[in-house]
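With one protein chain removed, the remaining protein chains of the complex are shown where they sit.
Each chain gets a letter, A and B, in the order it is written, and its residues are counted from 1.
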Amino acid sequence: MRASAAPLDEELAKGFWRENPVFVQLLGLCPALAVTNSAINALAMGAATTFVLVGASLLVSLLRNFIPKQVRITTFIIVIATFVTVADFTLQALAPGVHKELGAFVALIVVNCLILGRQEAFASRNPPRAALADALGMSLGFGFALLLLGSIREILGSGSLLGLPLFGPDFEPWVIMILPPGGFVTLGLLLGIFARLKERRERVQRLAGAAPERGMA
Amino acid sequence: MTAREAVPLRMIATLALAGFCSGIAVVGVYLLTKPRIDRNRAEALQAAIFRVLEGASTRTPFALRGDEIVRIEAGGDVLPEDEVVYGGYDEAGALVGFAIPAEGGGFQDTIKLLYGYDPARQRIVGMQVLESRETPGLGDKILKDAAFLESFRDLAVEPQVTLAKGARARPNEVDAISGATISSRAVVRIINRANERWLDPLSGANAAAGPARTAAAEGRAE
Partner (left out) sequence: MFDLDLGNLLWIFVGACVVNNFTLAYFLGLCPFLGVSGRIDTALRMGLANIFVLTVTSICAWFLNAFVLPHAPYLRLLCFIVVIASTVQFVEMAIKKLSPALFRALGIYLPLITTNCAILGLALFQTNRGYGFIEGIAFAWGAGAGLTLALVLMAGLREESELGEVPDALKGAAMSFLIAGILSMAFMGFAGLFSGTS
C-alpha cells in the first residue's frame, strides 16, 4: 500500500465514521465490551487508547525508514508495549480508582488489533503528520464508539450517566445491561443500526446516479 | 517508502536499540510513579483498616510465621510469603483490635474482605468488602446493605459466625440479605475460615504492648 495522498482532514474524519474501528472494522472489541459498563470507564479507556495509538503512530512514522521490514512487527509491538506500560503506571499513580475499574484491560491495550493494525497499514508508510491525523481520527472513532456503548449500558443498566442518577429512585434498572450479555446485545444492535444506515446511504447515492462511495471498508 | 530488506546485523541492531530505548522509558516512568503508587496503596489500606477498627489511628503489621505471630517493628521487613494482619491502636496507644484480610469464593468470583477483631472482647467489630464481582443489584449488596454491615459491628465468634434465619437472635448471627443469600453466606464462610487461622495465634500476640515506635506508629511502615 502506498503512502496516502488524501488531505489531512479526510484522514482524520475517516477514522470517526466511515472506517470506525469498532462499528466498521470490528477491531478492539474486547475493551469495547469489557469496560463499557459505565460512561466514565469508557472515556478513560478511550483516553488511554488514544495516548497509546497517537504516541506509537508518531514514533513509528518518524522511524519508518529505519525499521527493517522483517522485524517491523516485533518493533511495533515493542513500541506499543512501552507506551502501554507508561500509560498503565501513569494511570495507577494519578487515578487509582479508574485504574482499579479498568483492571487488566489497560495492559490489554497492547493486543488491541486496532493499534498494531494502524502501525502496519498506515503509520509505517506515511509521514508523521498524516500518521498523526490517522491516529487521532481512529482514536476519536474508538472513543466515540466506546462512549456510545458505555452511555447506553449505563443509562439502562444503572439508571445514571457519568455517575449522575437520571431517573428517580423508583426506576428499576435493567441490570443485565451492565453484565456481559448486555454488552453483546447492545453492540449487536448498534452494528445492525449502522449497517442499515450504510445500506440506506448507498441506496440513496445509487438512486441519485452517483457511484457508491468507496470506503466503509 | 517502505524500509528496504536488511542484513541480520541490522535487524538485530534495530531490535536491540528498540529494546534498550523501551527499557529506559519504562524504567523511567516506573521510578517516577512508584512513590505515588505506593502512597496510594498505603492510603487505601489505611482507610480500610481504620474503617473496620473504629477509633484506631495508628497501625502495626503482624505476620504469621509458622504458628507464631511476629510483630513487625518499624524498619522491619515483611517477607513476601508472610501473611499479615494489622493491629490498630487508638490515640492513647491502647489496642483497638486486629484488621484481618481474608478472601474466598463468592457467587460469581473471589471476594476479598477486611474485618476487625477485638481479642479482648472476642468480638468482630467491623467488616468491609474490598473486592468482589458479585451480581450488581443482588450479590453486590454485601458492599452496601446497612443491616448486613451493621451485624459486623458487634459480632460474637463462638462457636462460629452464622447467617440469621430471620431477624438476628443471637450475638453470633449476621443479618442475611434477601436476594443475596449465597454472597452473604460466602462472606460468613470466609470469615469463619479466617478465624480458624488467626484467632488462636492472635490471642497470644504481644500486641498489648502498644504501637511500635517511630515510623510504624505514624502508619508510614507500609
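Everything below uses one rule, namely that a contact is a pair of C-beta atoms (placed from the backbone, for glycine too) under 8 Å apart; a residue touches a chain by one contact, two chains touch by 3 or more.
Remember, predicted model here, so these are calculated numbers, not experimental data.
Enquirer: Could you tell me which of A:Ala81, A:Val98, A:Leu148 or A:Ile178 touches the chain that is not displayed?
Expert: Only one listed residue reaches the unshown chain, and that is A:Ala81.
Enquirer: Quick one: which of B:Ser22, B:Ser151 or B:Asn172 touches the chain that's been left out?
Expert: Once the missing chain is taken into account, the touching residue is B:Ser22.
Enquirer: Kindly note down the residues of chain B that lie in touch with the hidden chain.
Expert: Counting over the whole complex, chain B touches the hidden chain at residues 22-23, 26-27, 29-30, 80, 104-110, 135, 182, 185-186.
Enquirer: Considering the whole complex rather than only what is displayed, give the residues of chain A touching the chain that is not shown.
Expert: On the chain A side, contact with the omitted chain comes from 26, 29-31, 33-34, 74, 77-78, 81-82, 84-85, 88-89, 104, 107-108, 110-113, 116, 176, 179-185, 187-189, 191-193, 195-196, 199.
Methods note: only the chains that are shown with their structure count from here on.
Enquirer: Quick one: report the Å distance separating chain A from chain B, using the average Cα coordinate of each chain.
Expert: About 35 Å, centre to centre.
Enquirer: Once bound in the complex, which stretches of chain B touch chain A?
Expert: Per the touch definition, chain B meets chain A at residues 1-6, 10-11, 14-15, 18-19, 21-22, 25-26, 29-30, 32-33, 36-37, 40-41, 44, 135-138.
Enquirer: Which residues of chain A touch chain B in their complex?
Expert: 3, 64-72, 74-75, 78-79, 81-82, 85-86, 89-90, 92-94, 96, 124-125, 157-158, 173, 175, 178-179
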